[in-house]
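Only a part of the assembly is drawn; its chains keep their places, and the rest are absent.
Letters A, B and C mark the chains as written, and numbering starts fresh at 1 in each.
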């Protein structure tokens, strides 16, 4: 709640009322494609957790870029994708709130099987041609890291080329157009046997960085607050199932996505010879988000002089309340205790 | 008549036989986990369609090498595909999936694909018909009234080539549902060319026809409904096919926003996972749907062209 | 629009005071096409006098059958368009029953050489459409059934009753012109204007349609005023009460045709007046070398090919 108070507090003490209102409201939640990054939500939906928590949620398909438009015009209450749109919208004075996490990390750096250069420090990337999947947050974090390490990322030391179609990027690597290609989690798995391997992850250089978040609209926050808490509670239960019962979860995800079991297992849990870099943690991870906001400023994608601070738009109280509820319900559950500890580290 | 079942016909069937042999008997190099029966069923469907076509041609007494040539090409492609992908595994693994796997998709995901087709076709037809109707009506009105033409024709020329997809956010804000927004993207894609075309047609109306109408004391409303509309109708009907193509192009992008099913959605979703088995299956479904819709438009065209 | 046209109920014609219905006065009318070239220098047009009509004055009394003949490009069509109200004179006035022509009106029916019919309407619908328009605009108050009956009646009169349901593309050229004539008559306009209606037809068809027009015109309850443009001297003499010959936008001859009706091609053999008129007109046609775009016969080796194109050809 402390974050929230800072938010509107000074201006309007009376508006704190919303924190105790809006139970049982209908929520419209935007999702993009059949991506299984939102595994906890899928699990909560399929196993009926949302209903059990009294949360009436409807999933609505929408393109990543358009979700935030819909959200800021109150056509969506929330979505589960994209930290970039949230930051860029906020930086331009729109109202959108991050209230939970979907994915932490998630970008892997791929190269040909024959690629044998050691990639330990930024220096090692000098002279490389790197293709990137444009919406990938990892590529932005990575670029900032290189920049901070003193490399010229505008062609001097490394060149970046953008792709909206991953396969195109990989084919380019195979043809020798690129040395590296930064893609999303599990692409490396798909490309095995196609002459491509994962040679590094962005996380190993730049540390934890946020990827997809749970975002909500101004209206949802102020009129459907308790419904959002219920949503988060169910989602946390979904996360627990995901963590603890892979054999229940994998068939659910296979069914949802229409992908093969091997792929789903690798993407969500990793295999013997493939590490999945993505972590579907629901923690809002306020600190990482604020850092990422600065990243976007540093690489020039949002106005460096913006008067809007992301500080005001990361709401941690919903997650906190939901986690408290679960700690109360299952005081002995180690997962909740772990999340509680992580919360302290990530958000304060 | 005899040539209908001549050398070419035999050659097509020799090819088919080799194809079946390759599929069933040649050992796989690539790991394929699915059975080859769906593929064989697919080949059977193609063969049956081919024979039906030949029979239809024969009934009409028309001779054409077309179907046989096409089928020869198709079998040859299938042989090359199966040999390179499944049998010898010399094709790029991800982007050239095994034909067995592709055809298996049609069976394994028949219900999903069915729903996708229904969803896409509904969306497509709504956007297509809406775009056509708006394009024709507004085009005629703007073409006929010189002041409107002088104003909107240059504006339309600037707006038309801008990809409707960049307007997606605005459409979402302005329109009540995502489905209408998707629909509108298709509509815009069809609308602009139709509108421009109609303005040009209407403003270059045959002078003699115009004189004829003027001597009958025809006023604007009658002019538009009774003279210009029927006059441009054959043109509109002739353009149906091309507009359908444009509508289909837009479909893929339209289904990126707010669709939860549809062929375009199916393909872009598969693309996300680099699941080219599904992508290729989706493209084939595209082709089939387009062909069916093409036949439908051709029928409409024939049905409503009463004069030339 | 047609201030001068009496709004008459169908079939029962109320004569205007003074009894002039369908009188055409062409008062010193000139007309110049706004050519592409003229656009840059509007005043130059007048200087070279490339006007399509030059001070034409012509009075056509009510009920007269006037034929206009002349070379290609002599301004026949232009004159007819002015009377029809499809173009407006550059100078002078065209009056119908004393009122200046402001635009096309349902008091005048036109039969064109081509495009006389709307190709998407059946023969019957074409005629009906004309009747409907006249009915609507002139407030004749006919019901739909009456409109249809009138249309059918006139199709029958031109011998096209059996082909009423056909579309123009299913009709031969002659049949199409029959339908066009039926429409013009069914609209019951005061004045009929024909612009080479049979120009594209073969001799035989032409002949039978000439007879048809003649018979229909004579059998009308009241003879209508007709302006009939043609290339064919025989046709003119067979049909007309009066023939005018045009050259380079001017009327150069104006002759009455004093031949008793009904007429047939036999008149050229037996009627001295018809013969004389034919000879005179033929002379005008053939001996009139100047103004002809088809100069340069064999042997004159390149000479005589005129520099000037017909105006139509240089339009964009």
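As a working rule, contacts are C-beta pairs under 8 Å (C-beta built on N, C-alpha and C of every residue); 3 or more make two chains touch, one makes a residue touch a chain.
Not measured: the values here are computed from a predicted model.
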Just one representative per chain kind is placed here; work out the formula for the complete complex. A x1, B x2, C x2
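Definition applied: only the chains that are shown with their structure count from here on.
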Tell me which chain's centre, taken as the mean of its C-alpha atoms, is farthest from subunit B. C
Report the inter-centroid distance (CA atoms only) between subunit B and subunit C in whole Å. 51
Approximately how many whole Å separate the CA-defined centres of subunit A and subunit C? 81
Averaged over CA atoms, how far is the centre of subunit A from the centre of subunit B? Could you give it in whole Å? 37
For subunit C, write out the residues touching at least two other chains, lowest number first. none
If a residue has to touch 2 or more other chains to count, which residues of subunit A qualify? none
Residue numbers on subunit A that touch subunit B, as the complex places them: 33-35, 60-63, 65-66, 69-70, 73, 75, 165-167, 170-171, 174, 186-187, 190-191, 193-194, 257-259, 263
Could you pull out which subunit B residues touch subunit C in their complex? 206, 208-209, 211-212, 214-218, 222, 226-227, 230-231, 233, 306-308
Give the list of subunit C residues in touch with subunit B in this complex. 1, 81, 84-86, 103-106, 108-110, 112, 114-116, 118-121, 129-130, 133-134, 137, 167-169, 187
